[in-house]
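Removed: one protein chain of the complex. Kept in place: all other protein chains.
And then chain A:
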Amino acid sequence: MTAVHSAPAPGQSRAGRAEISDRSRAERRLGLLLSAPAVLVMLLVTAYPLINALYLSLFSYRITAPDDKRFVGLANYWTALSDPLFWQDVFTTFFITFVTVAVELVIGFGLAMVMHRALFARRTVRTAILLPYGIVTVISAFAWRYAFDLQSGFVNSWFGLGDYAWFSGRWSSLFVIILSEIWKTTPFVSLLLLAGLAQVPRDLGEAATVDGATAWQRLRRVTIPNMKAAILVAVLFRTLDAWRIFDNVFIMTAGQQKTETLSFLTYRQTITRTAIGLGDAVGVLLFLSVVLIAFVFIRGFRVDLSQVRGDR
């Protein structure tokens, strides 16, 4: 899917100069053999269903009425793309993604700075930061939902909001969804940024201090430019991750109050409504949007993906 500028360290080639062909052929075979199971599982779960989705998206097909299945060409795509609800969901997804990634980048950077510099309880802080990463998303969604809930929550009484119903409006619902997403995934950003901070050469900062640079100038001119790769990698992964947000929305609003995201729309069409054809068309559009985002990042910002590993 994507061009990866990966520069793997040269493997320890065991093929000596003397015994080239036999030995290296055996090595090739072993390498492919060892990789086969993993590649096969990944193909089974992604490639086949994706092709299947592409194919079915060209049909008008509902599980409840299998006999009505008929070829409709690109009509499903046209239906989706001309539907105002689809564009509303695109906007909601975009809004959630943009706000979470921007806020997480700022908070994550702050956390990384504290972990980098902290003299006190460095280990405790690092462990604490990992907790949200380990918590199941559904559970963090419940925690935040109940905190803001009228019946069970403490937020309203703490902040003197009386009967303000957070989940009865679009923007207040989105606020809570975004808050829980930020809480849950900031650790990931801050750990990547911490790794980036560790790469900034210390003497550069010291030299700048000697030259009379303020802390802010050092941050802007020395630290951040030297962490560009880590920042871009964090932003890329978090953007793609936030773009497919699902769990929080499902638990908090179930897509009510115009908080439906693209993932939720796809799920609702294929699983809840069993409108397989139309749902698959939306799924394919979601997939294409992810490809587009990845492409723009990797080409446009020249992210060096040899520095990343996958994560969700």
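In this text, contacts are C-beta pairs under 8 Å (C-beta built on N, C-alpha and C of every residue); 3 or more make two chains touch, one makes a residue touch a chain; residues count from 1.
The rule is short, and it goes like this: contacts and distances are computed from a predicted model.
The UniProt record for the undisplayed chain lists the protein name "Carbohydrate ABC transporter permease", from the options "Electron transfer flavoprotein subunit beta", "Lactate utilization protein", "Ribose transport system substrate-binding protein" or "Carbohydrate ABC transporter permease". Within the set A:65, A:85, A:106 or A:128, the residue that contacts the chain not displayed is A:128. Touching the missing chain, out of A:111, A:208 or A:235, is residue A:111. As for the chain not pictured, it touches chain A at residues 1-4, 6, 8-9, 11-15, 24, 27-32, 34-35, 37-39, 41-42, 44-46, 48-50, 52-53, 56, 110-111, 114, 117-121, 123-140, 142-144, 146-147, 149, 151-154, 156-158, 183, 187-188, 191-192, 194-196, 198-199, 230, 233, 237, 240, 243-244, 246-247, 250-251, 262-263, 266-267, 269-271, 276, 279-280, 283-284, 286-287, 290, 294, 305-312.
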